[in-house]
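Note that this is a trimmed complex: some chains were dropped, and none of the rest were shifted.
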Amino acid sequence: MKKQIKVGLVGVTGYTGMELARLCLAHPNFTLTAATSRAEAGKKLSEIYPFLQKTKLQDLIISEPNPKELAKTCELVFLAVPHGAAMNVAAELLDQGLKVVDLSADFRLRDVSTFESWYNTPHAQQSWLKKAVYGLPELYAEEIAKAQLIANPGCYPTASILALYPALKNKLIKDQGIIIDAKSGTSGAGRKATVGTLFCEVSDSFRAYNIGGKHRHTPEIEQELSLANNSQITLSFNPHLLPLNRGILNTIYTELNTKSSAKELHEVYSKFYEKHSFVRVLPLGSLPELRFVRGTMFCDLALTVDERTKRLILVSCIDNLCRGASGQAIANANLMLGLELETGLNLAPLVP
Amino acid sequence: MKKQIKVGLVGVTGYTGMELARLCLAHPNFTLTAATSRAEAGKKLSEIYPFLQKTKLQDLIISEPNPKELAKTCELVFLAVPHGAAMNVAAELLDQGLKVVDLSADFRLRDVSTFESWYNTPHAQQSWLKKAVYGLPELYAEEIAKAQLIANPGCYPTASILALYPALKNKLIKDQGIIIDAKSGTSGAGRKATVGTLFCEVSDSFRAYNIGGKHRHTPEIEQELSLANNSQITLSFNPHLLPLNRGILNTIYTELNTKSSAKELHEVYSKFYEKHSFVRVLPLGSLPELRFVRGTMFCDLALTVDERTKRLILVSCIDNLCRGASGQAIANANLMLGLELETGLNLAPLVP
């Protein structure tokens, strides 16, 4: 058996918590030693998640989220609690010397006022915010390895930034006029009981929501792409709800800066992601499908040039729960703890 | 019992044929007297469609598609056969004096060379093409009423043109740079057995296809919108495949010409469609959902202004089989036969 590192999970009852449990089971070096939930404290993990019976997690007792206790039993904590609440819990854990991967949005926006205006709440942990690293491994692997606090990226931003980064970094496309038409599976809406996410309201249907500059992932995408292009990017981000559990597919419309051929653009992207094992630039003519990334860390990318309208159309897709949340959290933890990025994450998709 | 008009259906075995059968059953004035299929000729309709047992269509015998026979038993024929094949069958029926609503693409494009280059086939019935009327009732009700041959619009064009027409007609948006991000249910792919449309390949998945100026509905949309705006419009049309049976939802990105407020734009649209019973302009702030048009003739429309990027985002949705094909064919037939447009089509959606 390989070297074991003790990790904890604060907030085990949502879909990202479930997914973290699944991924910890597949990880050769992580032992989940604590899982917390105020509502379920005292129960075995397999009581609330019957699918964990006869796994090594079955008898883990869910505990109250107590930072001091966590510091005794863990080296690193995954934080899967709602925006707003996360920042203070994170600070308490960090103050105990723990490493923290925060899956909420609380430490993603580098600019306090941007955070406060989009999330409509004051930021109570600004000194920690300054030390937080944005946990997109393809862009920030070195910084992540040294960080104590990781702001784990949002699901839509992960699929958006990975798609646009090489084009903007290399000034291949105009920095204005970018449109992201995003489609997400329903697990992105979380596990809270609401009429709008009931089976009978989502099944056989499809709809847009929060379009026209209202979705909170907008500033996160703009922040990272503005840094890539060294200019202030304002784009139009427009999400939709798919009648399926997992997956995000973004269709992204951009204007070409130069008369680059599809082949040249494809070469730039292929080279950019050549060494990155989780990003697959598909052959020209191929297009991603959600099912081919389900349950995995892959971000599948395709480039299409619309000759009639001089546009570069990018299609990217990820599993929102794995690559877009919990899997990426594990990847960040791997780097923070000195392991290979891919440890425990060489997952093939469940097809069909 | 109301006055009965005898109608026929050439090509009963696909999803549009099924839907025409359903709608004829609900129609107070149409009697389906002929349904043809070379493959199934001789069988009762309820043998191939068990769901028609104990309906007035159960004992209709499927026949070979013989124009002379059809002329004896029908006044109007719905033509639901593939592109390319339809034009000659239509001509034979028209030559017999029958009225024809053609659900294929063969008579939709007014310009022969555009048709031939996009459909990669010569047009063998150019004189009938000149007489064909594009069957979008909101735009061409008068011409439809006098026509012998209707080119029934494509599903994507119906949802696209209805969304963009008022804005372009009134020069509210720029005529270039329009992007249509379209999502369709799987019935749009037809009823042919292919691996790509098997349940296990479509379910739990989502993908783009034919993006970047490749889909044949592009010139159809451009034709009607160019006429509306009196300019040559070139737009980017990009379809996707949804894991559900019925429905198309288009998210359409445009640039505002003037500094119109959302309220002003909404008023233009509301007024434009005020008298049109099948188009519903939703209140500002509401967005369409596929389930709310399922099984109906409604086209639901919403307008959103993205203030950050100065765009008008339009969302439109229809049932691709009803409004986008067979229901629209019935509506056209109503007008051609002197009935009210809505006859037999006041259908409420099946929710949930």
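Order of writing sets the labels: A and B. Residues in every chain begin at 1.
To be clear about the criterion, contacts are C-beta pairs under 8 Å (C-beta built on N, C-alpha and C of every residue); 3 or more make two chains touch, one makes a residue touch a chain.
Keep in mind it's a predicted model, so treat the numbers as computed, not measured.
K.L.:
Please state: how many copies of the shared sequence does the complete assembly contain, given 2 in place?
P.N.:
Copies present in the complete complex number 4.
By our rule, only the chains that are shown with their structure count from here on.
K.L.:
Can you tell me the C-alpha superposition angle of chain A onto chain B, nearest 5°?
P.N.:
Answer in degrees: 180, to the nearest 5.
K.L.:
Between chain A and chain B, tell me the centre distance in angstrom, where each centre is the average of that chain's C-alpha atoms.
P.N.:
Distance between chain centres: 39 Å.
K.L.:
For the complex, which residues does chain A have touching chain B?
P.N.:
Of all residues in chain A, those touching chain B are 177, 179, 181, 183, 200-201, 203-209, 211-213, 234-236, 238, 240, 242-247, 249, 251, 253, 287-291, 294, 304-309, 311, 313, 315, 352.
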